[in-house]
Structures are given as structure tokens and as C-alpha cells.
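The following block contains the structure, expressed as C-alpha cells.
All protein chains but one are shown at their positions in the complex.
What follows is subunit A.
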Amino acid sequence: MLLKLDHISYKVKKKKILHNISFSLKKHDFLTLTGPSGCGKSTILKLVASLISPTTGTIFYQDRDIAEIDPIQYRRKVSYCFQQPLLFGKTVNDNLSFPFEIRKQNMDMTRIDQLLRLVDLDHSYLDKKKEELSGGEKQRVALIRNLLFMPKILLLDEVTTGLDDQSKEIVHHLINDCHEKGTTILQVTHDQEELHSASKLMKMTKEGTLA
């Protein structure tokens, strides 16, 4: 098993957000999670990304409790994409150089160009200021920022919300390409098209449990 959530509960100041969540993901799975607003879908992704820890229960990655794995190395393998990503620095280049900087590696321009092409952008975008990008372009840059070093698991938090049809199609194409190359996907969505095409769908209740 690549990932297993075992009886996970999460509370914030006595308020129950998630209650007794258990599910697992095999390598190459594509699991779609849906449910009403505020039911804790994003919290599940943040827990899996180890950005927060469960109040009770255990998350296993390759049969190891993630609490025992170095969080930095773990987050490089299990990559979380935000619903409304923030680009940092001034330019697109500042964002795409970051994953290389934190690994103390030189920028791989071939890899960057390949991913830019995949999302219908080109090399000239590297010098563009982040303020000059449309919402769809920002989301595409943020996504390829997560994919420069292919993660084992990609966590997608409503990444197509608010995008126009063209940008949505490009993002779907990128996600499918990533899945075909072996990355396991766990996505949260409300999008009807994504829900219809989901191969494996899991629904949550308003009370923060699995339906």
C-alpha cells in the first residue's frame, strides 16, 4: 500500500473537523474526494501532506508512519497543490527555480521547457512578472512548480476552480500526463465534469466522516 489513513480524526480547539477517516491508496491510483463545503476535504489533503498532524489515528506512507519520516523529504514525494496558489518572488522564473534551490541543484532548463510546453506556455514566460499572468496561467505555473521533480503522490485541492474552459482542459491534460507517468493522484473537487470522469470516487458528509 502506498498510502493508508487509519482511523484519522482531527480537531481544532475541541471542534471536530474530521472523524474516523480510513482509506488507502495503491500505487497509480486516481482517487477523487468530494463533499459539501467545510466538511474537511482540504484538511485531509493537508494531513496527507504533513502540513498538519491528526489528533488521533495514523497515516502510513509505504507502510511507515509518516510521523517517523523526515517531513522535508516526505513533502518532496507527496506534493500538495493549493486551490488558489500564491506565486512568490517577482517572476515566473523565481517560482520555477525554487524547487531546484531547495535541493541545491542547478536549474534543469530542458525539464522546465518541457513542462511549460505541456501547459501551453513557452520559455519567454520565465521572465514574466507574476502580476502579468492570468488566473489560469498562475495555476499552471504553480502546478508545474510542484511537478518539476515528479512526486510519488500529487494532492490537488480544487485546482481547476474558477478556471476558464481552456485553462481547465490544459490542467486536466497535465494531471493525466502526470498520472500516466506513474504518479498517484488524490484530488478534491466540486467540478461536475471531474466527478463524472472520476474512476474512483469517495464522498464525505457534512459531519467530517466518509459517506
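Following the convention adopted for this analysis, contacts are C-beta pairs under 8 Å (C-beta built on N, C-alpha and C of every residue); 3 or more make two chains touch, one makes a residue touch a chain; residues count from 1.
Following the convention adopted for this analysis, contacts and distances are computed from a predicted model.
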From "SigE family RNA polymerase sigma factor", "Universal stress protein", "TIGR00245 family protein" or "HEAT repeat-containing protein", the hidden chain's UniProt protein name: "TIGR00245 family protein"
Residues in subunit A touching the chain absent from view: 49-53, 67, 71-73, 75-76, 79-82, 85-86, 88, 98-99, 101-103, 142, 145-146
